[in-house]
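Other chains dropped; remaining ones untouched in position.
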Amino acid sequence: MLINCVAYQHGRKLADLPVADISDYVAREDTFVWVALRDATPEELAEMQAEFNLHELAVEDAQRGHQRPKIEEYGDSLFVVVKTVEMKGDELVLGEIDIFVGHNYVLSSRHDNSQGFMGVRARAEREPHLLQHGSGFVLYALMDAAVDRYFPIVEALESELDEIEDLIFTGGSQRNNVERLYDLKRKVTTLRHAVTPLLDTIGKLHGGRVPSMCVDSQAYFRDVHDHLSRINATLDSIRETIGTAIQVNLSLVTLEESEVNKRLAAWAAIFAVLTAFAGIWGMNFKNMPELDWYYGYPMALALMFGTSFILYRRFRRAGWL
Amino acid sequence: MLINCVAYQHGRKLADLPVADISDYVAREDTFVWVALRDATPEELAEMQAEFNLHELAVEDAQRGHQRPKIEEYGDSLFVVVKTVEMKGDELVLGEIDIFVGHNYVLSSRHDNSQGFMGVRARAEREPHLLQHGSGFVLYALMDAAVDRYFPIVEALESELDEIEDLIFTGGSQRNNVERLYDLKRKVTTLRHAVTPLLDTIGKLHGGRVPSMCVDSQAYFRDVHDHLSRINATLDSIRETIGTAIQVNLSLVTLEESEVNKRLAAWAAIFAVLTAFAGIWGMNFKNMPELDWYYGYPMALALMFGTSFILYRRFRRAGWL
Amino acid sequence: MLINCVAYQHGRKLADLPVADISDYVAREDTFVWVALRDATPEELAEMQAEFNLHELAVEDAQRGHQRPKIEEYGDSLFVVVKTVEMKGDELVLGEIDIFVGHNYVLSSRHDNSQGFMGVRARAEREPHLLQHGSGFVLYALMDAAVDRYFPIVEALESELDEIEDLIFTGGSQRNNVERLYDLKRKVTTLRHAVTPLLDTIGKLHGGRVPSMCVDSQAYFRDVHDHLSRINATLDSIRETIGTAIQVNLSLVTLEESEVNKRLAAWAAIFAVLTAFAGIWGMNFKNMPELDWYYGYPMALALMFGTSFILYRRFRRAGWL
């Protein structure tokens, strides 16, 4: 679905264009065209391919979706794929924004993403001195918007981890902890797939040999790079902490088992002694003098419970009970 | 076994050739020859070596099979090995396609692979404007076809993992889970051996100093590279997830053991109390007044089962039962 | 809050400046201005941006805080972020010092850091021959001061680890050990986030192509690099040791459980024998001749305790008791 199709000149909006006029405006020296699509049909993409003269392989990628984030040069144009990430309930939903950038055009096409990037256009139109930098700046603004939306997700994962940690040590439901850790790990892995490949390639847009339309905006791309590095570092440390937390949880489970075993052993010992005494005096030998004593029974009980109590105290002191 | 041997000119089929004529056509400026072999005998390879003037070491590799995927330059020709992967029942079967590429020839030789690459030739012949790019494009088409067949395999591994995960947490047969995880790990390792070495070397075919017959098709080779990266990233995350899943499974087994131990301990305690009481009133002391009480027996039973019930409730509340 | 704003000439203090005069002094050839801010407000930063002509993105970063440590070049000026680390009770508190460096100015702005860097200025003013090196040297002095404050923290972590290790093997509270190890691991991770990114980028300030104001102070920046490497290596080995310690702790818990199990098994066996004998002689068969023997009871007791004692000795020897 076409969302916008606007031509800009000197950083200011010139006109909303019909799709068929795009190629005319793209041919002009001092204007640039910014088109936004959403869940584009193959026909729309084919039309855009014709208007902007896009490379076949890039269009194929945009059609198929489910690409890795990447920045590819086709001659003097760029094809950029950035993953968008949204939380739907407890699930991470990965979408995608595919951006075609030439000297005087930007075509963005997003899939499976509910939020949209209208705010980016609005802000850009409010700041003509920046929009004047042209298509490179628009690319930056779109990437920046997509990447900035990773931060709340990462923070949500961090606080999920904090919560689980508290439960691990205060002794919440361990089965549940393990399941949540596992689930968290999967989310981190998903998010890393959105972040890492982009981090690996975004260096192309600042520093060394930079595509010409991005030269003016290098400092901005470095800023995006920096954000990605921060996210990546945080994901790495969450990932490592999860590993340790799983290990630690196992240690604590084993420890608890060991404590349960000790209590079991202690009580088993106490009752085994009681039962052994009772067994002895329950034997049917004719000649067992103590059975005939008047105070035999209370003395026996005293001996039995006395012994049990001594055992109990010793186990208590040894920390088994 | 020879499958095809065809000469092409300007992207169109010229003629099916007898093997002996190959060297004549290869010598012509504007034609190229595309030969396909299957499970080639040493004699067939020797014949091809003579016709195409192939390098001895490359031919040896093709004969022996079981090579690592690789892209080697011998002077101005290329020798490419790509692994093919097929699912036979529950087993991964690795095959191999060895491709010799010169300026005006492509010789492909496949082993242990049931599917074949006839479709590649058919499609290429339908698109003369692409076939016109020559041998480099044919190389791309073959590699692309082989790599695209990895995707369904990878997806099968991913859904296998999903299934095992469900079983782990819903408490399916844990012994079976471990075995399946182990088996899955092995498959991932096998597949990685097909993917990683190719990923490491395919950079030679786009970007920097590229063999001359591949220069025109660079963007296409980058596309294959991109596919390989995606597969590799997915395999990496499956591999990591398997590791975590094994750990988590161990945690859950230990946890279950710990729970079983608690139940064992609780029931043992309850019955130990019952048995201790019964033991005491089973002693043969003469003077045990309660034995003579009229309601002694029911009171004893009440005391025994009452105590048991109290214990039961306490264990229940503590989550041991 | 503004802390200092001083102009220097030939390494000596010239005058305390009002903020409005900064741009005049910065324009002079042979002076440089060194301004220090603390928990700067957006207004103060905006004022500084105007006076020093700072890059918008750098100022934004300084305003937001919570940056990764980094060294960025904006034209011929530098923007440096260094994390400060303090121990508050048992918690690590990360602060930040943002440093803008130009040819004849240094602007430092610190957040969430209680100690301050007044000592750096005092020492620099006492050593005019060093201060003469200009803004590069001031940058070094600030970074050096921040990095040197990592050392006592790292040592505290090391001795914490030593303490835990002693407890692990002398058999202190294992639950507590695990919790402390986990907590230590988190601190190391936090500290690594302060150290590693800085270590990765500080190479820019010595060795290869170095920003012009830092050329004279290269050996000094290498020294900071060296300190960071030492801290990083120590953190790495703490991290690795923690991993091993968690594993070892698990081994020891399992081992102790196994020992408890053996003792439980041994005592259970001894009492089972006692109880079995007592059970036998407690049976109500009419014709059990030994029950009528005069010494039947003492013989029975002797047999029971004798057997128990033999079992006890054998378990003792096998190391089960």
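Residue numbering begins at 1 within each chain, and the chains themselves are lettered A, B and C in the order written.
Everything below uses one rule, namely that a contact is a pair of C-beta atoms (placed from the backbone, for glycine too) under 8 Å apart; a residue touches a chain by one contact, two chains touch by 3 or more.
Since this is a predicted model, take the numbers as computed values, not measurements.
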Full complex stoichiometry, one sequence, with 3 displayed, works out to 5
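The rule is simple: only the chains that are shown with their structure count from here on.
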Between the chains shown, work out who touches whom and classify the graph as line, ring, star, complete or other. line
How many degrees of rotation carry the C-alpha atoms of chain B onto those of chain C, rounded to the nearest 5? 145
Could the interface between the copies chain A and chain C be described as same, meaning over half of its residue numbers are common to both, or is it different? different
What is the distance, in whole Å, between the centres of chain A and chain C, each centre taken as the mean of its C-alpha atoms? 24
Nearest whole angstrom, what separates the Cα centre of chain B from the Cα centre of chain C? 40
By the touch rule stated above, which residues of chain A touch at least two different other chains? 247, 250, 254, 257, 261, 264, 268, 275, 279, 282-284, 288
Would you pull the chain A residues touching chain B in the complex into a rising list? 55, 57, 61, 67-68, 70, 72, 74, 174-175, 178-179, 181-182, 185-186, 189, 192-193, 197, 242-243, 246-247, 249-250, 253-254, 256-257, 260-261, 263-264, 267-268, 271, 274-275, 277-279, 281-284, 288, 290-297, 300-301, 304
Taking the touch rule as given, give the residues of chain A at its contact with chain C in the complex, in rising order. 165, 169, 219-220, 222-223, 226, 229-230, 233, 237, 240-241, 244-245, 247-248, 250-252, 254-255, 257-258, 261-262, 264-265, 268-269, 272-273, 275-276, 279-280, 282-288
